[in-house]
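Here is the structure we will look at.
All protein chains but one are shown in place.
Take a look at subunit A:
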Amino acid sequence: MNSEEYIKHRFEGSGKEGPIRCIFFCEFHHTAGPIISCQVPENYISKELFDSISVYIITKAELQRSTITVTLTDYKILGFPVRIDDNKYARNAYHFNLCFVCDSDARTVHYEPVVMKLSDYLIAMEVESCFLSRGKILDKLPPILREVLEELNTKGECALTEGPTATHLKVCQIRSDPTPVYDHQVPVFIKELPPQQWDLTTQQVTPYIDGFNHVARIALLSDVENNLVKACVQNLVYYCVVALVPLFQYGNIYCTTPKLKLLAQDAELQTKCLEYVARSQRQPPTLRDVFRFFASMTRGTTIRDLCIRHNPVNLRINERKLVQFGVLEGIIRRIQKYPVLLNAEADSIDLQKSLTGGASLDEICCSTGVSSLHLEDQLEKDHNVVLLCK
């Protein structure tokens, strides 16, 4: 483990997902006040501790049906206080809360929907058959809670079929929204497409995702509307099936990142890399050649130049796959060119608008349909335009 990862682990202890340590059910007893009626495993939360935090568990009316998380020194308690109004109860209402307990440094946001759904399930059972209030809690509830605890911790999902209604619980990971997909980006599979019934667009689009076709081209080939392809690719990115890399061209420039040293150190990465970049699986290239190829990528050197210098065919390297692997693993990074028009005078009006430095050459080429070679030549002749490589 390198130092960077180590620090990440140490500091982001909060971000990690921990198991559920305990589930308890508590209710407002008409004479005794808030009590824990049942918990799995037994006596995980002491009575004293519960008393000190009961205000956050059996709450005031305004906080009913809110997800409330209390972080204590050792535990994090997540609950969803609810109330059923009915004349049959001693105080005309029945308050209860089903709480999950996790480690104090674990993330619990992804359990919130589960707690809410489980509470709703219990409400339904109570309304149907007075499941909770008839005093039989200790017989029936602990097995259910135990099942939920075990299955959620091991499988991440759980089906409850007790009583007249059934419910399915599933812990969903919360991920950040994927960034928008652009025409000039190239989707690459980073793992097998899970075998399931994908929607029609996905079924139509995925055969054309080969790691070299860009989004606009995929749209053309698959005869699917461009925005639908983007939405589909975005969806696949969200599920980490596909990653986006910049379009490969022999005129592209790449540069190395500090991660290159991992290729020399990490044996696993080496095998993966050699397998990926080989022209034929029978004769993989040597690591030193691959490393040298990566190491010679600097600003100002195009892949074309490198191919002339190194002759990848002789080295048994597939240069397109090499670049793809490097970008996916973060060993190398694409250098984009951003043209900036310094003083607007002549030139075509259309093109001028895009020369602000905000759009890369790739984007401009893709939107105008001009080949990058042609455009670059044209821009380099123009003294009012500077190309910023970054």
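Descriptive notes on the structure:
Convention: a residue touches a chain if its C-beta (ideal position, glycine included) is under 8 Å from a C-beta of that chain, and two chains touch if they have at least 3 such contacts; residues count from 1.
Rule of thumb we're sticking to: contacts and distances are computed from a predicted model.
Set against the options "E2 ubiquitin-conjugating enzyme", "GATOR complex protein NPRL3", "[RNA-polymerase]-subunit kinase" or "Large ribosomal subunit protein uL3m", the UniProt name belonging to the omitted chain is "GATOR complex protein NPRL3".
Residue in contact with the omitted chain (choice from A:131, A:325 or A:338): A:338.
Of the listed positions A:44, A:89, A:198 or A:291, the one in contact with the omitted chain in the full complex is A:291.
Of the listed residues A:62, A:139 or A:192, the one in contact with the hidden chain in the full complex is A:62.
For the chain missing from the display, the contacting residue among A:18, A:156 or A:357 is A:357, taking the whole complex into account. Contact between subunit A and the unshown chain involves residues 3-4, 7, 11-12, 14-15, 48-49, 51-53, 55-56, 60, 62-63, 65-73, 109, 116, 120, 123-124, 127, 165, 255-258, 260-261, 264-265, 267, 270, 286-289, 291-292, 294-300, 330, 333, 337-338, 340-342, 356-358, 386-390.
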